[in-house]
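Note that one protein chain of the assembly has been removed; the remaining protein chains are unaltered in position.
And now, subunit A:
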Amino acid sequence: MTKEKLIIAVIFGGRSVEHDVSILTGLQFLDALDQSRYQGLPLYVDPDGQWWTGDLLLKRSLYPHSAETRARLTPVTLPLGTSIRGRPHLMSSQKGLLGNKIITIPFDLMVPAIHGSNGEDGSLQGLLSFAGIPYAGCRPLGAAATMDKHVTKEALKTRNIPLLPHILVEKPAAGTFLSRDAILPQMEAKLGADMFPVIVKPRHLGSSVGVTIARDADGLDAALSSIFRMDTGALIEPLVPDLVEYNIAVMRKNGQVITSAIEKPLNGSDMLDFNTKYRAGSKGTPKLDEAPSDGMASLNRELNPAELSEGQDSLIRSAASTAFDLLDLAGTVRIDFLCNAKTGELWLNEVNSIPGSFSYFLWQAAQDPLTFTDLSRTIVEEGIALSRAEKGETGTATGNARIFGRD
């Protein structure tokens, strides 16, 4: 008798500016799943927040969905009030001959593959924890802490991890305005008199969305004005001269924290301009370049760059492992570093708890290489173990918390 396959629901899309990249990440993960053990279940959250399932979701060319495609997908909801002994399931109401009929689609584990807000930020994870639904990757604390760049840096400060100084600017209340006279002195105190150019970035949003270089006070005003349309806070950091970036992925395997290959993204890809990227493909504008983006995997990058010294290599690995441990992370996370190519100085920049394509290309090139299928299996197994441990003992009898008498 063959054991029944576990059903792995991979949730992607989402109400986030990184919606499109997330579709690629989700589909890649589904494709990588070990078919002998798992059965993938695509679960797509459209930009309006409606959840869908159906095999057509696997077809990349159908995004964004036409009304015709949509008619062949199943709109679903996730019931949250399921008993912890019950199997998690999606629900859909379908028109039958005798009125509406509810169908249920069971699954065993959910894998969040949504980047950015409403998915990578701990909100989805908290929801799943609350409902007792097993899921993969970071728990709410780690996901929320790494989504907030200010909190991440403040937490890591305590562990001797090199970080750039930053100034946090909060969005002014409606009807009030930022005065640069209040910000500039703070910047001077932290960055010195010769502080420009600086990097201005949203406090919470993921990826490169809203990240801007400001070369003077006017540029700073403009950058903050744009960021406060999307986010409630902004970080100002010095712009590292002769900037190169290094990224590394970290995860836990067999109880050990392990690190992947190090990549150097080429030609400043971290400053990818989302605006032009989206506009170029938006409806009605001429598409001269129709090559579909392959997400993070298709960016130009150099793996295991030769110029890294042993000291730099071990600094990156140890800082990344320490951050993974301190922030109580799980799944595969990608940790990004900034480096001054001339002086060799390194700073930890940010932590992505759900990196694009789950950083599988970094694991493929690791010292002990992992295929995407190995990686997905590790993520799934860890998720099951973590969620099982969380369920623990919740009976009121434990710890004498019983108030209402039972027969």
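Please note the rule applied: a contact is a pair of C-beta atoms (placed from the backbone, for glycine too) under 8 Å apart; a residue touches a chain by one contact, two chains touch by 3 or more; residues count from 1.
Here is the rule we go by: contacts and distances are computed from a predicted model.
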item: Choices "Flagellar hook-associated protein FlgL", "Stage V sporulation protein AE", "Mur ligase" or "Thioredoxin domain-containing protein" - which one is the UniProt name of the chain not shown; value: "Mur ligase"
item: Absent-chain contact - pick from A:I105, A:L127 or A:L178; value: A:L178
item: Options A:S36, A:S66, A:N100 or A:Q256, residue touching the unrepresented chain; value: A:S66
item: Options A:L57, A:L90 or A:L224, residue touching the unrepresented chain; value: A:L224
item: Interface with the unshown chain - residue positions in subunit A; value: 66-68, 71, 174-175, 177-178, 180, 218, 221-222, 224-226, 228-229, 276, 279-280, 283-289
